[in-house]
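Missing here is one protein chain; the remaining ones are kept as they sit in the complex.
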Amino acid sequence: VRHATAPSTDPADYPFHHDVRVRFAETDAMGIVHHAAYLPYLEEARVEWLERRGHPYPALHAAGSDIAVVEAHVRYVRALRFGDVVRVHVRVPETGRASFAVHYLLTVAGEVAATAVTAHAFVSKDGRPLRVPAWFREAAAAG
Amino acid sequence: VRHATAPSTDPADYPFHHDVRVRFAETDAMGIVHHAAYLPYLEEARVEWLERRGHPYPALHAAGSDIAVVEAHVRYVRALRFGDVVRVHVRVPETGRASFAVHYLLTVAGEVAATAVTAHAFVSKDGRPLRVPAWFREAAAAG
Amino acid sequence: VRHATAPSTDPADYPFHHDVRVRFAETDAMGIVHHAAYLPYLEEARVEWLERRGHPYPALHAAGSDIAVVEAHVRYVRALRFGDVVRVHVRVPETGRASFAVHYLLTVAGEVAATAVTAHAFVSKDGRPLRVPAWFREAAAAG
Partner (left out) sequence: VRHATAPSTDPADYPFHHDVRVRFAETDAMGIVHHAAYLPYLEEARVEWLERRGHPYPALHAAGSDIAVVEAHVRYVRALRFGDVVRVHVRVPETGRASFAVHYLLTVAGEVAATAVTAHAFVSKDGRPLRVPAWFREAAAAG
């Protein structure tokens, strides 16, 4: 999988979104959301996407496989603040045999706040790489 | 185990201490360390105490038992700020058959910043309660 | 304010609740939600309670006052797991002149998972104590 493509900043390019409300605990002494707190937002949206596609992550985990994060890349455009409702747009642009990438666009009231890409691999419980399963490929193709 | 006794605010009552440096990620929009960030400080100091007593937590975990947190109580006296070196004083005042309590005093440059008590139980990997082992009782008695 | 009363384990005693979904980022290597992650759940529910009572926290903050956490006490009864929907029941049992306490009951599918008490003080932006405002007292009395 090539992750080189920059994620789109047009919400229309994303088939799915999930809203997250900023917690006070996620802010820092600059008065804004700490940059590390974005990764759990992406994860929550990704998990929600999987679930809406009929594959709840806990079931996946119970079935003996996991989705490892092999790369994460965030571009911070506008600060997020306590109380903001962050819309996390999600898209799985392409999947390879061994890995796949997810693109994200974060908006607050329609304004771009951040873009992100994460790259993942399916792994067994003891960490060995697995092929990306057919159902995942289909879910991704369905948008 | 009775956890009713308030933890002492005198560092001399604590046989062990461990220093933690406040991370920027742990501050919040009030400009101070978020109250939830204290619990990992207590945990880090507790783990360090165990290790210095000859029982590194990873070995304990590998041997099939875990130490569950059954209660946590923190009193916040003075705010902690980014860059502060927090001295976490640790004491295990008494151990029962099934559980034990740990007392903490947090100081910055000698000033009391917080006190805390956590209560714990030894459990098997599948969560069943275990008796507090003899070695732990001895480590606690040794201070 | 006396915080000695234990929080009720009967949901009927709580006039308000807020649901939180457990994030994978909040779990730990014991496979359950880390004990420190509960405090942001309580905070999110408290903030939501304030907002439903007509006093969004960001407005409060913008108006120059803050609500400091002076104490937090959690009893962990049953572990929380990734994907659980945690119902955080909230109640403000009594308010004093200078401080107030909040009681919490956490349930998953109707089962008690934890109880908690936090104690708070209103403070100015530079940290000086303020009296608990009349509107807060009324909101608390209204349940």
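In this document, chain identifiers A, B and C correspond to the written order of the chains, with residue numbering beginning at 1 in each.
To be clear about the criterion, a residue touches a chain if its C-beta (ideal position, glycine included) is under 8 Å from a C-beta of that chain, and two chains touch if they have at least 3 such contacts.
Remember, predicted model here, so these are calculated numbers, not experimental data.
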Selected from A:Val70, A:Val112 or A:Leu130 as touching the chain missing from the view: A:Val70
Absent chain, residues of subunit A that touch it: 29-30, 35-37, 39-40, 43, 61, 66, 68-76, 79, 127
Footprint left on subunit C by the chain that the document does not show: 24-25, 27-29, 31-32, 34, 36, 81-82
Contacts of subunit B with the absent chain, listed as residue ranges: 21, 23-26, 39-40, 43-44, 47, 56-58, 61, 81-83
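The definition used in the following text is that only the chains that are shown with their structure count from here on.
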Classification of the subunit A:subunit B interface as same or different, half of numbers criterion: same
Rotational angle, Cα trace of subunit B fitted to subunit C, multiple of 5°: 180
Taking each chain's C-alpha mean as its centre, the one farthest from subunit B: A
Chain centre separation (subunit A, subunit C; CA means) in Å: 29
Averaged-CA centre spacing for the pair subunit B and subunit A, given as whole angstrom: 35
Two or more partner chains touched - positions in subunit A: 24-25, 81-82
